[in-house]
Each structure stands twice: as structure tokens, then as C-alpha cells.
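Only a single protein chain was left out; the remaining protein chains are all shown in position.
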Amino acid sequence: MPTFVDILEYIGTFAFAISGIRLACQKDFDVFGAYVVGLATAIGGGTIRDLLLDTTPFWMLKSSYLIWSGIALIFVYLFRRHLIRLNNTFFIFDTIGLALFTVVGIEKTMNMEDCNYPFWTAIIMGTITGAAGGVIRDIFLNEIPLIFRKEIYALACIIGGITYYISQALFDNLVITQIASSASIIITRIVAVKYKIGLPHIKREDN
Amino acid sequence: MPTFVDILEYIGTFAFAISGIRLACQKDFDVFGAYVVGLATAIGGGTIRDLLLDTTPFWMLKSSYLIWSGIALIFVYLFRRHLIRLNNTFFIFDTIGLALFTVVGIEKTMNMEDCNYPFWTAIIMGTITGAAGGVIRDIFLNEIPLIFRKEIYALACIIGGITYYISQALFDNLVITQIASSASIIITRIVAVKYKIGLPHIKREDN
Partner (left out) sequence: MPTFVDILEYIGTFAFAISGIRLACQKDFDVFGAYVVGLATAIGGGTIRDLLLDTTPFWMLKSSYLIWSGIALIFVYLFRRHLIRLNNTFFIFDTIGLALFTVVGIEKTMNMEDCNYPFWTAIIMGTITGAAGGVIRDIFLNEIPLIFRKEIYALACIIGGITYYISQALFDNLVITQIASSASIIITRIVAVKYKIGLPHIKREDN
């Protein structure tokens, strides 16, 4: 039986894969290409994290992530005419995925036995887990990575990481900390999108 | 003395490097850039495989791959006016390389001592060995990876991997399995190119 966290992780995988598959189809990738882009969006961040932590990439021993990416492909095919109406639902799923992936990345880093990483490294690993899949997706699509130009996305992961650190120091309770960290990511992301809050840009030199 | 498999591997390296070098020259890369792109095409897939398997990248202890990529560079320079006529020959070499790299990737994964990977992971590692070098090449060239849009390429590796699994289960004979797997890749690729068989695309949402 999958646990509650497993179910959240599958929701995140599904939502991340859908974002990759949809963009790939818009660029006229074939179904195989779309599947690879969806899969890379879903598992790319965690794979980079695991390579940096020198541990076996999480998807190499458990097939759920490949299967859920495949379900996402079938879903996009079946509902291709109705996906735009579901954009808000996908946004919620994607944000849940972002929050959960970040917390998973932080905890995996802190639980590595070989090496005592400082907490800021854990925050970076959480951010990579949540946000690097989207960077790989955009490189495959031959686009400038979206998270470098628009919206608050990776910054939400960093805020979630700092919240994790503070909450754990204050309450020393894992469940409270996980909820506080996830909530801070979800709220940051929703507020940023709703009120169109973005980060400033440094003006070009030639202006 | 190089073995028969060594010779096939050098042919594959040479053919993969040539595909990278030719495309780089078309984009006006200098000879160093062309060499790096050719080398990355030839060794990129195996390097990603070895990073994922947490083993020393194969080319770091054996200089043949760098040397064959260098020979490919000289070859492209000398025969630059005659390469188009050799396209069919390169296609055969490239397909042999694809088949061999895939089989090598599968077997290296199954022979890892630290970790018992499921067979589907071995198929993915075989496919990465065969096809990921071309993805890196296209990223360096700032193009959308060709294998995501056109032709059956990576899918041939997956078919080869499934053939490997079935053949090994039926005959339990390594040589028969290697030949069956390679042959299935080569035949799939030749049939797909000859009859222009491609994978379907999911229509855009806005149509």
C-alpha cells in the first residue's frame, strides 16, 4: 500500500510530467520525445540531487515514476482538447509537487550518512529537486529556462528551506516542520502568481 | 590486440564522432569545438550511464575513444567534399554503433556488483548509452534534439533491450542474445528509415 507521502509524490510526478509533455507537444515532438521530456521534468531534479549526493538515483530501483509519467502521456492524449480548462488544477498539483519535492530533497540530504552537509547545502538540494527538472525540460525544448525569467518559483523552494530550518530549530518536531515548510512554499507560489509578483531585473548595461 | 567487440566499438565511436563533427562544421564551429562536439556525441551517452551507475566513466582510463574521435576529425577534414556521397556508409556505421552501444550499456548495468538493478533499468541504461550522446550534441549545437522529433532511434534501443530480455529468457545463451538484440536494433532502424516510419505526434491543444 502506498503511504500518504507516496501519493503526494505520484501527484507531483504526474503534474511535472504533464507540464513537460504539453510543452513538448506544442513544439511538435513525437510521442516518444514528449514522454522523455515529461519524464525528465519529473525526475530530472531528483536525479541531479542524487548524483551530487553520490547516491543511486531514486527512480532506478522503483518503476512508479516511469509509470506515472506514462499515465501522464496517456492523459494528455485523451484530454488534449480539455487541458486548458484544467490549468488551475494543474497549477495546484504542480505546486504541491514543488513543495513535496523540496522537502524530500532537504531530508534526503540531511539523512546522508557518509557526509555531514551544512543546512544551506540541504536547502540548495531541495531547490534543485523541486526546480531543476523544469530547467532540463526547457533546455530540451531549446528555450531559455522559464524559472530564470518569470515568476517566483525556485525562490519559493529557498523560502521553504529556510522555513524548514527555523521550524525545526523552534519546535524540533518533524511533522510540524514538514507541514510548515510545504505550506510556506505553496503560499509563496500562490501569492506570487495571484498578485503577479516577480523578482526585479537588473537593467541592461547599454540603457 | 583489439577484440572483435573492440573493433565494433571503435567503428561506433568513429561514426558517432563524425555525425557530431559534421553538424558542428555546418554551424561554423572551429576545429576544437568540432572535436568536442564529436567526442561528446561519441562518449556522452556512456558517460551519463556511468555517472548514473556510479562507476568510473569508461573513457577516463582508456584513450582509444579520444583517439578515434581525433581520427574522425581528420577524416572529415580530408574528405569534406566527398562526405555526402558516403551518407549511406555512415548510416550503416552509425546503426552498428547504436546497436553495440545499447548492448554494452545493458550488460554493464546487469554486471554491476554493488546493486541489483531491475531489467527495465538496464534497458534505459542501454538506451541512454546509445542515444544520449546525440541529445548532448544537439544541445551543444543549440538545436532541439533530433531524436525527440524525427525517426525511430531511441525506440530501436528499447526494442533491442526487450529482445535482449526475451532472448536471454528463452535461450540463456549470451552470444545468441547479443546477436538477436543487435539485429533487432539494426533491422528496426533500417526499416524505419527506408519506409520513413515515424512515431505519431499528439496534435497541438489549440487546433
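Quick notes on this structure:
A and B label the chains in the order they appear, each numbered from 1.
Criterion: a contact is a pair of C-beta atoms (placed from the backbone, for glycine too) under 8 Å apart; a residue touches a chain by one contact, two chains touch by 3 or more.
Please read all numbers here as calculations on a predicted model, not as lab measurements.
Which of B:Phe29, B:Trp68, B:Tyr117 or B:Tyr153 touches the hidden chain is settled by the complete complex: it is B:Phe29.
Listed residues A:Lys62, A:Arg81 or A:Arg149: the one in touch with the omitted chain is A:Arg149. If you put the missing chain back, the residues of chain A touching it would be 51-52, 54, 115, 117-118, 120-121, 135, 139, 142-145, 147-150, 154-155, 198-205.
Contacts to the hidden chain, counted on chain B, fall at residues 21-22, 24-34, 36-37, 47, 51, 54, 56-57, 60-61, 63, 66, 76-77, 80-81, 83-84, 139-142.
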